[in-house]
Structure formats: structure tokens, C-alpha cells
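Apart from one protein chain that is not included, each protein chain of the complex appears where it belongs.
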Amino acid sequence: MRLRLVPGWSALVILALEFACFALILARPGLPHTFANADNIALIFKYSGIFGISAIGAAMIIGAGGIDLSPGAVIALAAVVTGELFVEGGWPLPAAMAAGVSVGALSGGLAALLIVGARLPPFIATLGVMGIARGLAFLVTEGRFYDLSRWLAAGVAPLGVPLSAWPGVLMVGLAIVFQLVMTRTALGRHVLATGGNETAARYAGVRVDRVKAFVYVAGGLLAALSGVVLAVVQGQGKADLASGYELDVIAAAVVGGASLSGGRASVIGAVLGALIFGVLRNALTQIPGGTFADRLILGVAVLVIVVLDRLASGERVKRNHG
Amino acid sequence: MSLLSVEHATVRYGATTALDAVDLALAAGEIHAVVGENGAGKSTLLRVLAGALVPDRGTVARAPATRVAWVAQEPELPPDGTAAEWIFLAAELRGRLGWLRTAAMRDAAAAALAAVGAAIDPSARLGALSASQRKQVQVARAVRQQAPVWLLDEPTAVLGAAEAERLFAVARGVAAAGGAVVWVSHRLDEVLALADRVTVLRDGRRVASGAAADFDAASLVRQMVGRDVALGARRAGTRGAPCLQVRGLAAGRLRDVAFAVRAGEIVGLAGLLGSGRSTVLESLAGVRRARIQADGHAVAVLLPEDRMRKGLIPTLGVRENLHLPAAGWRLQPSAERRATRDWIARLALRTPGVDAPIGALSGGNQQKVLLARALRRAPRLLLLDEPTAGVDVGAKADIHAQIRALADDGTAVLLASSDLPELLGLCDRILALYGGRVAAEFDAATVDEHALGAAITGQPTADRRQLIADS
Partner (left out) sequence: MPTRRVFRTLSVFICVHPWFLLLLLTGCTRSDEAPSVRRFAIIPKALHIPVFEYARIGAEREAKKLGVEILWRGPESTDEIRQKEILESFIAQRVDGIAISCLNGDLLTDAIDHAVSLGIPVVTWDSDAPKSKRQAFYGVNDVEGGRALGDGLAKLLGGNGDVAIITALGADNLQKRLEGARAALAAYPGIRVVEQFDVKDDAVRVSEVIASAMQRYPNLNGWLSVGGWPVFVRNALDPVDPAKTKVVAFDTIPPAPDLLRAGKVQLLVGQKYFGWGEEAVKLLDALSRGQSVGDVFHYSGIDIVTPDSVDAYQTQWTAWERGENQNGTTDEHR
């Protein structure tokens, strides 16, 4: 029963084990620890934030039985739109950021329209949205890149939180909010019911179309928010940003306990998944030659974690009819 | 010499023992019925016989070169495959270069479907078929396999009377040809009429086994549940104000369906496969597109047929399945838990826990969860579609009692069923669907199974037909 109450629990265990392993590997007797120290942990959160925020959306979409291939492109488009309006258009930063986030409502809305309205399979619909968003990003920039960092005074700290901490703060904050949405609200239950058996959910009286529209719009907004955070915190808007991130985002959600056949997902788990990858990237940078092998190791890690998770929970559940 | 046998088969799932040292030997030429309540171990026994499950203890012996055809209770057929593809799955006919011989397979599939009396286009999408048609496709697959041993799990649960008759003939044919059939069913009358031998399971143990002639319905029920069960008597009808008035309903094959249901009344919908029983209910519940002129259907709550496809959310637990759609904005888990415990008590629901995975429950108890889901909304109009399909005797009696109690409290009930005795025993009035319309209307107290059967097959029944001047 515990397994059901905290889906994605295993992600926490894996994260802890992973961190402990690297802390041991990277320890140097007599010298200050370069991995397990506060600065480095802050760094891990900073660079996991972009993936983590998008992965929250991905977890909900996968939980509802869908899939979203557009986050990478939406991240880039939102970053580029923020850059264009702020750097070229001279908009105040908060307005440019709001405009960037609103890009997600449009992309998510388009996906929802295609999936709910035109009954396209989510894979195809979001593949199209991905192409459109990436293409628009290139059209907006025409090959330029926006150097937002030039306008962002060093040491900016909105609400007293340093800029570099914002990705992590937003990731954790939004994870808590959406975890509550998924576990404590009717909407969250309806998301998982739709993913578990859409027909049955519809027969039971769940407004399945609204549920799907919600997850795709929320997913779009969260991806766009990642893009805006990336633009502001990293100080750049470029059309080729975040290429291929959609798969990292999906992987984070899956490692965090989401089932691609729908009906099972954990927002907290997805964020833990993003952190698992963040720790891995960070640690591999500290291991000689590690950056040349990180893609390989990330790929293997996804497989190992998912297989372990299956063995730990899924396989024991047998059914007994009759 | 038996074709297939198990000795002392024991299967455990964690702490529960699904099968406890069960023996069964299948002789050539016999139809062997296996009965028992849900959770008694019938499907598990079948899986062991089919070789799909290796028992933890005990042995399975199969005569050399004996193929086994297994028709599972609720398999998930690929919705986008065709009937022909399923019938030939993993046994496709191939030409010399390995190309599929599509036309030949389609023809052979059509023949197999015809043999089970199914009017199904072999090229039809499985997802477009009804539950009973999908069952017929499965049986056609078994026909095609030409296996001497057939294992049938609740084969008639979703079939209409005529389709069931046809299946009995197919099963007798298999036995007559020197094969053997294991027939798992809840329908004791059909078991007694069809089977040569009967094995009764209770809580995973074989409690009785012998020639069918040595049993009657009462003794079977006693063996199954371990006590005497009184099947409910007809209730005295009390009728209130009209609750539902359907003046014109058109959807699918239905052209112009009109009828009324009063508060406190149980109205049955009888009809053959494809006559539109489910379509009427689903149209009224608003889950299917239909042209509809009616009053009162806005308050309807539907308990759908085919609980695997239209009812249960397999990834959610009992409590969550029961509370769907969840009301309001914030969930109230403790209130839900309390309510779930109340429903468990009220419906005699057997579950390992309030939050147990729904898959851990037997079919009958899953159906009770769905019934609770519908009743929780305290509907003034309840639409029930095959509420007891694939449900054991005990659970069936429980569900019937609930339906009666509801009607007594003033709920209007519209009940579609392929089980004519169920309609006759439970309803106040019965509507017979034929040719896209309500072809006849009967007072359940005075009509018999024969007249009802005639009405739903479109035979003239003028002498027996009693049109009730209701309004």
C-alpha cells in the first residue's frame, strides 16, 4: 500500500544513493569536498531547474495518458520571445517575461486543440507543435541571439532571492503546488483517472476533454516558464536552446514514477528525476573525461532506474480473477 | 485416459492461496463445468490448465500432442486489429514467400464466425464491436484452432440467449468429436443443462465433484457458498410520478424509441445483441451522441456494461474508483475513506482494504464498487447495463437486493440485460427492443421467458402480447 501512496518514492532513494556514491567517489582525503558542499548543491538545483519545471508538466501529461514532445522547442521559443521583447523591444523585464510565459499557453492550447478538438494522437499533435515552436523561434531570431545578461545587473535578487537560486526555488515551489493539485484535488484524480482508462473515466462522468486541455496548457506554461527562467538566469535567448531537452524531460518524469501507459505519475517524482540527472551531469563534470561520456551514462541510467523500479514494485502485483 | 489433468495444483499470490491442492481430470467426450463464487479460483484453475501459469505445487499432465484453446474471461483485444487478424494471430496463413494470405484468412475467419453464429464482418475493427461480439470473435478463434480441448471462462456472461444457444451447440460438437470442454460459468441453469460433470470450487478448494445429474441448482449454490441462499422474490410494485419521459430517441440503429419510467419503478430493456440496449442507456446518460427528445434524463446515472473497458480505472484504488468523478475542488480523503467503509458494509463488498488496488478484487466485487460509484450520487434515475454480467451468485443476489431497495425508496431504474430470468425476476415492466424501436411492452408479472424471447426476435406475439395502457 505504501507504494501506491507515494508514487515516485523510489526516485528519492535513487537520488540519495546516487548522491552518496558520488560523494564517496569524489572525496579527497584532507581536502575540502568539491561535490558534497553547499555551493555545488546549489549549482545542481540551478541547472536542474530548467528540466525540473518542465518535467512537472510532463508528469501530469503522461499521467493523463498523453505525451508531449514540445517542451524543448517551447523552452527555446519562450526564451527567444523574452529576449526579443526585452533586448530589442525595450519592454520592461517583467512584461517580457510574462509574454514569454504566455507563449506556453498558446503552444499548450494548440496542442490541446489538436488533441481534444481534432482527436489527433498526442504524439503527432505535439510533434507538430514542436516543429512550429522551434520554427517560430528561428523566425523570430533570424539567427541572432539575445544577450540578456548585458541588461541584467550582476547581483540581481528579486524578492531577496539571488537570481541563480530562482530555477531551484521555482522548481521546488511549483512541485509542491502541483503535487497538491495531483493528490489533493478532484482535478488531479481526474487526470490520473483519464490516463488509467479514458473511456471508463468518461462513462463515470469525468469531463475528459477539460482534463486533457488542462494538462497540455499547464505543460505548455511550465515549459515556457523554464524557457523564461533560462533566458533570464543564463542571460541568453537563442533559437537552438534546449535542443532535445524534451526527451530529458520525459525521462525525468518516467524515472520519477510516471508510466507511459498512463494513469500513474508523480510530480515530486519528476522533479526528483530531474535532480537525479542534474547530479549525474554535475558529478561527471568532476570526473576526468566525464563530459565526453555523459550522454552514454545518462542513457544507461534511465534504463537501469526504470528496470529497478519495475522489479521493486510492478512485477509483484499479480491479478487474481475467478 | 484423460486429455488433460491437474493433480494437487496449488497457486499462491503473496499471502492468499488462490488454488489449494485442486484435482481435475478431463476425459475425452465430456463437458466439465467448473462453478464457484468469484474469487473461488476458477480463472486461476483455467490458467493452470492452459499452461499460462505454473502452479507453485502439483502437476499438470497433458496427453501427447493435445492442443488447448483458451477463451479468457476479459482479455484486452487490440481495438485497431480486425476480427480476422485476431482469429489468426500467431497462426497466420502464409504464402510461399512468407506473404500473408489475407483473402484466405478472411474467408476462413468468416467461416469460423459463422460456425459460432456471429454476424460479424471479419474485417471489422475489434474496437467497434460490442462485448458480446468480441466474445464471439474469441470463440471463433478457438474454432479455428481446432483444438481438442477448450477452456471457456464465463463464455456466456456477455452473450444474448440466441448467441448462448449457439455456443452450447459448438461446445457439444467439440465433446462429440472426442474432445473435451471446461466450462466456467455463473449460470447454474446452463451448467446443469449442458455439463456432463461439475466441479465446485470454494475459496480455492475443490468442495464437490461429480456427474451433473447428481446436482440441482439448490445443491450447487449450497456447495458454492457453503450455506443456503434465498433468491429474492418479486416485489410488489409501487409507482410514483413519471421520472423519465422519452418521446423520441435516435442513435445508431435505433430510429424512434419512446417510453416512460416512473419513480420507484424498475423497467427492463430486453433485446438481442446489437438491438441497441446499451445505446439507449448510453444516449440517455449523455456519453454517446444521439438525437433525443426527452424529459428527466439529465439526472440519470449510468452503470455501464463491460466493466474492464467502460467502468474501472485499473490504476486507481477501490476508494478512488468509487469516488469518481470526485466532487468539488479539494479532495476529502478521510471523508472518502469513511464513505467507502460504509459502502463496503452496505454492499457486502469483499476487498483487502479501502485503498486496495482495484485489480485485487474479484469481478463481482469490482462490479459492486461500480454500483457504489453510481449509487453514491443518489440518482433519481439509475441506468443499469448488464449489472450482473460475470458476477457470482452471491454477489448477484446482493446487487439485486440493492436495486430493489433503491426502487422501493423511489428511484426510477432502467435495466438492460441479456439475462431474461433476471429481467423477469427484477422488473415491473419490460420493453422489448427490435428493429430499432420498442417493439413490445410487457408487465413482468404476467409475461414468460418464451413470449419475451419471441418479442426480441421479432416474431409475431399478438396473442401473448400485453400492451400496458400505462398512460
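Letters A and B mark the chains as written, and numbering starts fresh at 1 in each.
Assume contacts are C-beta pairs under 8 Å (C-beta built on N, C-alpha and C of every residue); 3 or more make two chains touch, one makes a residue touch a chain.
Only a predicted model underlies this, so the values are computations on that prediction, with no experimental measurement involved.
In the full complex, the chain left out of view touches A.
Across A:15, A:50 or A:208, the residue that sits in touch with the chain not pictured is A:50. Within the complete assembly, A:242 is the residue of A:186, A:223 or A:242 that touches the hidden chain. When the missing chain is restored to the complex, the residue among A:40, A:102, A:185 or A:199 that touches it is A:40. Interface residues of chain A facing the missing partner chain: 26, 34-35, 37, 39-40, 43, 46-47, 50, 134, 138, 141, 143-145, 147, 149-150, 154, 230, 234-236, 238-243, 281-282, 285-286, 288-289, 291-292, 294.
To be clear about the criterion, only the chains that are shown with their structure count from here on.
Mean C-alpha positions place chain A and chain B at a centre distance of 44 Å. Within the complex formed with chain B, the residues of chain A that make contact are 1, 4-5, 183-190, 192-193, 195-197, 199-207, 259, 262-264, 316-322. Per the touch definition, chain B reaches chain A in the complex via residues 13-14, 16, 18, 38-46, 73-74, 153, 184, 285, 287, 301-302, 304, 309-317, 320, 323-331, 353, 355-357, 359-360, 362-363, 373.
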